[in-house]
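For this depiction, one protein chain was excluded, whereas all remaining protein chains were kept in their positions.
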């Protein structure tokens, strides 16, 4: 199949359909409304469901209901809309439902702006909602990767019976790039008859299925939380994804960056290389589970004097980077936000001045 | 003034009134509904406002409106209710409004349970809502401290024009303890006429006041975010609060614990001391700003072999602890959640086995 | 020295109030105190209980697995909590509603027909005060005069209830003194 | 080698489509490509623009401060973007609606009455294709035949519009070849 | 099965003694007993079973499905 | 001030040429001009000012407050 | 005279956690009877509310999803859209449906979602300890209206059935009660009708059931019935407000 030029938001919609997800509920919000507009035409073609909900709050529970009865379902929104889904996401995680959420981030906080941003890192990786849960969070750096991640998201969500969040931004949603769709992966949620409330007729046993997150007995709730924790530990073992970039070089500085921001970093790294300066990068593709070991190892490499987390936010992922580096090097943040995107030149400048600032540092390699 | 015996939830209500906060909006939810029930009687006595909103979403914006026109206002809720306020909290932070939120946490995720828990650490410290913002988060360990923190919360919120969250739990809310109220601190939000939308008649200038979080121009939004960041940096300098416990002893293990959990830890530490075993503790009173330096220093102390974050959650604060310790010692988590609270004996057991496990460790003191 | 007491019974038996009055007395005596209720839906028609912790030092954990004393106002409460009481603790059994015993020989079991005494006084609702008085008289967990003061304080503004409760207090104390 | 072009003008001038067709042609030519629109409320009645990035290597940042080329369909666009264009880039000025010039002597300024040509063809809406053709003819950013193919592809299913747009393509190319 | 009649029964441990059945019985058959059940409630009992016409009002009104009225052959009756 | 009359004016750069005023003018006074304004719109103009009865329908209908009708003394008129 | 009355098959043996006299159990039984009679147990999915009836799934043995507070109609929408063949009902209290969840029920009704809602109006927040609900009666004391609901401050009680009946999309909206046997018979008929409309794929259906909460009203069950009859029934009029055949309400 040849490449086609497609807008990120539309490619995301198409990817979901090709992943066998035929139910989509959403509420309009810039910069992701084109997903709805695309699927409003596309879903009827494939016998699927598109419904515009009355609010993001409602949408999160429409997803709950649909996934809870065994369907694949997903939604897309942007930052404020995701905040309104916080309660629903916590419920869905608590009830162990394999729903897929896509956040095409815009500038915040509050109404903020509508341009690309990475201000929702904390919200998506640390649980915007209440209680001990995590989403699996994937961050594409382009339209092709967005397509692939959407198509992976459903089976991954089902593998863990845990919601998956794809954290894009306005650029990923609005940009057109040439893409190819991976082979169709249509399957149904495995074993759904064991847990989904899809009617007792579906199964032999006369035991009703109950989809819930309530455990009034503290022992049970503690046990439930430990079960969830075990899933997250398993994710950390089996499904960490990241891309190393120029990591075999003799870098003195290591960049950690993801999504749109990491593309700009690549250009900056390439440019600096031409100028004779080596900079390594780890690009997390999963933000949860976070590539802890990879970053720790890359920071521990001899010669590395400083690690910088470059973000389209005033510094969120940097905390995870700091945590993983465990004192091996100083950890710094650089970035801009609210729709401002640092240019390759600015990044190069920041890298240079960080190296100067940390000239004395030699890391704490042991 | 003598001590009075008061239930946490009621004491919280009374403390707010005494702090000069005469507007309260809330929606019922266990285990904090007594705040409303108390203030439903108390507010009329002092000419204040109590209104039960139709939902937590609405309540967060009632608070927005009230604080936005220059009044002191606060709300209380519990975990799922706070999730529903995520969008509103992000807006309030974005619009720089000094609102006060109180979360009497219960077990999660989802509907979870109603017993005390600390599962909302991430949500409150990392921003449950979207965008780059932080709440100042204070965590009382008892009713008296809850009273004091409530009374500090209003001036602190106004100092920074930033929302403050008090993170309690069901035990703090439901327990009675003897309390004394600090002297009345009634003041009004300072300089509110400069920013509040309280009618142009209030001021000389003919410039209307506009309370908003929208900055469509990315340069402006970036600048706005840097301004917020500067406030958070200032909080880190000026308003970190923590209590060291048994920190002058020769401890081999350092506990970091807050709120209700830290009280149990104190008992455990006292018991272990009687058994001849020294354990140090840092109890963060502000979770944001986090006592980063204090923990780092305490972990760096000669002899300290391991740091353990003890939480009524499956491990959230432990990430901040890990970050601050910066590799000085191994960092571990211990805890229970969902209404289960580790006993002093269990803590002692955990401490012993962690020491054994990390017998070889000698930290990376440099 | 730290002491704890659990008060347990049906919702409506005034369990939470007994605990509160004890806590009040202890506070006035200059002790540290914490009162922790059971709360939430399980209260609905089921058993209610509260725990009072009294100490001469600041109280660490107010959540106690093994309390020193128990005041059991109904059968399920005795069954649930009796096994948890520390040795030598007082276990008050409301024999009006409980026909069995704690089944332990390392505790100070005190069997009193609390509800009947209250009925005798003309109001079954004061059973909680009868029990409280008996318990304090036996355990001496607080000074009895301060308990009296606390009961007075609680009912002072409730007019006619005061006298009745003071009578309940005396009858409870008597019963304790006369027990065994 | 990486090249970028900004297409800018009023909303409704078909700016986004010109960019998309160029991107399509470049993709078919085997190049890497990214098309980035302006979006959001500022589009409402104001100026719209899109950026097309074409490269023989994977494209890093698709957000470019200084693009190589500019196609300016109205005055505000020229004023906004002309100063950003890299030296030696093509700057197409739609002289039907713009009476000034870029004010730079280090760029390849091409002044064409694009809108008038379109009117001439009977439909002001094809001005975007006229401009696109002129721009590609001048800059050679993609193979002109592939551009033709892309235009064909875009309008193939839109019946009568196809012929008109093919004509616009030729007229644009002609205008570019005849310029200066 | 020739000779059908009805059997009235109360599940004493399901009954919460709310008294609603008592209040709706047209025949004043029911009353609250003074013996506590397992859950600590004083359940209802048929004080005048002979007056019962098996109208089912009590069943209808009972929030706890503690009452049932079933058909039974005469001879089954003894087995209960 | 003795001799009052009305002054009709159009703020050309506020006008977006929507044509709503044209459609409601009872006297067909207005038309869209063919000169672009600063914002790129073709603003409205009074093609037949002499027919205008200052009824204000155009003002009422204008979404952009581009039209105003003010009182003016005869002699003020020339100053415009 | 004389019929067979016994626990419906789809009801479990588990005793309910409700207070003595609470009509939730009674309404559960009616729903269960209807499920039995329509023979739809195997393809029914219930949505439990957040409210005293949160454990309804322990008593009615069909597949269930447990909702968040107020969001049951959105969940039911999600299910019915992807599985129109399932029979879906929500069971919601007045805090749940009329306060926090009013947007969801209005929009579900307006879209004509083909599920059935059992709406239990007991004029109070039962589960959380008797706070004021939008349906609380004027002057009624609750823990958050300790001096009685003041109409000047918080307005009049919301009449959900009437409100929903103004919606143009066809639907079946009715108000019933279960405080007396004669009403119970009617209520059951209405519930059955509501399920049937769903089974026929015709429309959204909602049965408001005026109920009692003796515990939070501070009354005995028998007193509570009396209060409901005297106070609530004169405000909350019984009967069908809207049927899919009549365009507008009665």
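So that you can tell them apart, the chains are marked A, B, C, D, E, F and G in the order they are listed, and the count of residues begins at 1 in each.
One rule holds for everything that comes next: contacts are C-beta pairs under 8 Å (C-beta built on N, C-alpha and C of every residue); 3 or more make two chains touch, one makes a residue touch a chain.
Fair warning: this is a prediction, and the values are worked out from it, not measured in the lab.
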Among G:25, G:73 or G:157, the residue in touch with the chain that has been omitted: G:157
Contact partner of the left-out chain, one of A:36, A:86, A:262 or A:343: A:36
Interface with the undisplayed chain - residues on subunit F: 6, 13-14, 16-20, 22-24, 39, 41, 53-57, 59-65, 67-71
Contact set of subunit A toward the excluded chain (per top definition): 27-30, 33, 36-37, 40-41, 44, 50-52, 54-56, 80, 110-111
Contact footprint on subunit B, counting only the chain that is left out: 22-23, 25, 49, 51, 53-55, 57-71, 73, 87-88, 91, 95, 197-201, 206, 208-214
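Note that only the chains that are shown with their structure count from here on.
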Third chains touching both subunit E and subunit D: none
Winner on C-beta contact pairs when E-G is weighed against B-C: E-G
Most remote chain, CA-based centroid, reference being subunit B: F
Geometric centre distance via CA averages, subunit G-subunit A, whole Å: 40
Between subunit D and subunit A, distance of the C-alpha-averaged centres to the nearest whole Å: 35
Where subunit D touches two or more other chains at once, by residue number: 40-41
